[in-house]
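Below is one structure, written out as structure tokens; comments come after it.
Here the complex is missing one protein chain, while the rest keep their positions.
Chain lettering (A, B and C) follows the sequence in which the chains are written, and residue indices restart at 1 in each chain.
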Amino acid sequence: MSTGNTHHYAHHFESAEHEYESSKQGVWIFLTSEILMFGVLFVGYMIYHHMYPEMFKYGAKALDWRLGALNTVVLLTSSLTMVLGVHYCQVNNKQKAVMNLAITIACGAIFMVVKYFEYSHKIHAGKLPGMWFTADTHGFENLPLYFSFYFMMTGLHGIHVLAGMCLILWVLIRANRGEFNENYYTPVEGVGLFWHLVDLIWIFLFPLLYLV
Amino acid sequence: MSAHHVVPLKTFLKVFWALIGLTALTVVTAKGMDLHPFNGVVAFSIASVKGFLVMAFFMHLKYDDKANRYIIISSFFFVFLLFIFVVLDLGTRIPQASTL
Amino acid sequence: MAGAGSNYLNHEKGIMSWLTSRDHKRIGLLYFYTVGFFFLLGGIFAMLIRTELFSAGMQFTPELYNRFMTYHGVIMVFFVIIPGIPAILGNIIMPLQIGARDVAFPLVNLMSWYCYIAGAALGVASLFMGETVLWGIFGGADTGWTFYTPYSIKFSAANITAAFAAFVAGFSSILTGVNFVATVHKLRCPGMTMNRIPLFVWALYATAILQVLATPVVGITVALLAMENIFGIGFFDPELGGDPVLFQHFFWFYSHPAVYIMILPAMGVISELITAFSKKTIFGYTAIAYSSLAIAGVSFLVWGHHMYVSSQSEIAGLVFSILTMFVGVPTAIKLFNWLATLYKGSIQMQSPMLYALGFLFIFTIGGVTGIFLATIATDVHFHDTYFVVAHFHYVMVGGTLMAIMGGALYWFPKITGKMFNESIARMSFVFIFVGFNVTFFPQFILGAMGMPRRYADYLPAFESLNRISSLGSYVIGFGFIIALYVFINGWRKGAPAPANPWGAKTLEWTVPSPPPHENFDKIPTVTAGPYEYR
Partner (left out) sequence: MWWIPAAAAQTFMPPAATDIAKRVNSIYEFLVISSLISFVIVIVGLVYFIQKYKRKSENDKTAYITHNYTLEFLWSFIPFVLFMVLFAWGAKVYWDMRVSPEDAMEIHVNAKKWDWEFIYKNGRKITSDVDDKGKRIPPTMVVPVNKPVKLIMTSIKLNPNDKRDRAVLHSFFVPAFRTKQDIVPGRYTALYFTPTKVGNFHVFCTEYCGTGHSQMLGMVKVVEDNDFNNWVLGSEGGGPKELSMADKGKQIYATRACIGCHSLDGTPMTGPTWKGLYGSDRQFNDGTSTTADENYLRESILNANAKIVKGFTANQMPSFQGQLTDEDVTNVIEFIKSVK
């Protein structure tokens, strides 16, 4: 308690520690829900991949793996800065914490910009999901299905990136007000967990969609 | 206080470079060499290792309470259950229109 | 803070203090009002269904009937029975039972109620969308609550909105689940080990795990269905290379555990009622507690029994059949343990106990007919006939609603601080119980005779039994009107309730009725199990 910062925990907890532990566990439980949610898409992907192997291989070629790899690096970097943000909150370094959180948001933004270029390219080429698909199928009757998976999986992931950015912005503002310190940084930790999950999902999405 | 375990910065940097390295590896294995038909398995395994690193270090699971580990493992387990039982159906569909 | 006589009902005033309340008891009551409203709405749809089926030939139109059937299902499943016990009784009672001042995340708890409201609003809005079928304003989805593809794949605002309603309501359920798991893990009072929590809490805990793990699956599945309608993504559309049977897999991966989300908390309520009204410790606490977890676990492995004839593979069907049999065992354990609890007890036939015994009667029938359906050879005949309809109403209505009624009456003095009128409450039980059996028992016979479900019209041979069933449904409706009167009358004019009117032993009865805002002046320390009737 070197800085003398004490946190007023909610009335139904025994201590600040108790509140922190409970909140973190709550976030973890929520993340299991998220994993199950994405899990459905992954299971669907694997099943259709097995049903139409040639078509999925062909579809993957239509994506630019360089952009995917770039985005992977961007997200991994953001994960690093996020964890640094949590770290600097823990050691009461407000300035560095805010800076790292800002970089995280910037990385999220870069990710979305790259995604935007990818999407607009696909949309111009008519490679849209399902019945909106207008490009040539090159003899792969179900090629639109591949792009359905591409758009649904990256779309749901993109929504999570946006949500994560908003949450990080929220903790950034609070961090800037100096609300966090070694004894209380629960929101940064929770948002951080969410952001890493977003990263985690991309780690799986990237090889499945772009490479295999 | 184990909960407020402060991890040295160096660890995070090491993990980060490991992740970047694995990303490069997955690109190289998929694009550079053709490991057909193991492409999928290799890519998925590398992704799993990366996911493990993220969870263990970035998400502090290595230093965390055991309960959270079980919680997150259970989610993967249930995705696996969904997968395995759907595959059980699709994989054993004896061509229905033929005689069994 | 507040003086004597201050409780959670009066410590803050005004509608805003309710709508922004983070007090688990107030949120529970908010749920009670809204779920109660949707129960009446769903009940009206049920009556309309039975009126259509009163005679052979059409009373309404098939389009109208299909919407009645859909909305009865959607409302009763997603907006009544799933949130029913956990969000109302669980919210109010569970923190009290484990000696906590609130649930772990009070704000999340409030958010879950708003998710529920948003989902419910979307659900009601969808009634006015799509192709109009009545008076130029009423339309709505006609897919059945199961939303099976490819029938549900057609661009229709009503279908999309109804799917999103289920999606948003799912979030409400997930948030409740997250909250309850964390609460049970982290907020038990000193001495309240996992082997001392009341069985109602055990049941809610198992339910919460199901809610967290299963609900996102149906959430994303119905969201994909909405995408299917908007973009034609083709995951479940055979014309675009999709597999409609895969939709059924994803749907039932949630919807089978959902059955246990509905029934497990009911079993928890029954455990409480039986011990309290026979003044006896529960027989086989551990067995009942772990059988809840066992049911929750196995329930994830049995969804394929809804799909025996869906063109699922034969082998998968057999695997699902044997796994389904396993669910029967923990269920049987619970039933026999409750019976054994009555042995050498001191049984008082108050109205909540009547509901509990009614539950045992009805649930036994619901349970044994479940075995008819688990046995794969007989299920091929019974699948999608009225036998199935009767079976799950015996479990869902006869089981869960009986438990909701019993639990609501049991905790009514605690929640409101008033006593209800016992003799009218008993009357409501008689009407509901008799009406229920008259309605649904004939449906077993109809199913055995081969009458398919979701039929707006039927062969004349099925008429007499359908007529009995329809008459029974009106009796149930009357019973619930009486029950509503019991609640309203009790709340307005009931005598003040003592802290512990039933002489029960769990912690919620140690605080005044109604409980103060903070539940406990001083967090209790527990030194023994929950049912120490010595």
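The rule we apply is simple: a contact is a pair of C-beta atoms (placed from the backbone, for glycine too) under 8 Å apart; a residue touches a chain by one contact, two chains touch by 3 or more.
This is a predicted model, so every value here is computed, not measured.
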item: Residue among C:297, C:328 or C:512 touching the omitted chain; value: C:328
item: Chain not shown: contacting residue from C:23, C:237, C:272 or C:518; value: C:237
item: Selected from C:385, C:416, C:506 or C:519 as touching the chain missing from the view; value: C:385
item: Contact with the hidden chain (one of C:157, C:340 or C:481); value: C:340
item: For chain C, residues in touch with the removed chain; value: 62-63, 66, 142, 144, 146, 148, 150-151, 153-155, 237-239, 241, 244-245, 278-281, 283-287, 309-311, 314, 317-318, 321-322, 325-326, 328-329, 332-333, 335-337, 339-340, 342-349, 357, 360-361, 364-365, 368-369, 371-372, 374-381, 383-385, 445, 448-450, 452-459, 503, 533-534
item: In chain A, positions touching the absent partner; value: 51-55, 138-142
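As a convention for this text, only the chains that are shown with their structure count from here on.
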item: Rounded Å distance, chain A centre to chain B centre (Cα mean); value: 15
item: Residues of chain C touching at least two other chains; value: 185, 213, 217, 246, 250
item: Per-residue overlap in chain A, given as positions that touch at least 2 other chains; value: 21, 25, 29, 32-33, 36, 39-40, 47, 51
item: Residue ranges of chain B in contact with chain A within the complex; value: 1, 3-4, 6-7, 9, 12-13, 16, 19-20, 23, 26-27, 30-31, 39-40, 43-44, 46-47, 50-51, 54-55, 57-60, 64-65, 67-68, 71-72, 74-76, 78-79, 82-83, 86-87, 90
item: Chain C-facing residues of chain A, complex; value: 10-13, 18, 21-23, 25-26, 29-30, 32-34, 36-41, 44, 47-48, 51-52, 128-132, 141-142, 144-145, 148-149, 151-152, 156
item: For the chain A and chain B complex, residues of the former touching the latter; value: 17, 20-21, 24-25, 28-29, 31-33, 35-36, 39-40, 42-43, 46-47, 49-51, 65, 69, 72-73, 76-77, 79-80, 82-84, 87, 90-91, 182, 189, 192-193, 196-197, 199-200, 203-204, 206-208, 211-212
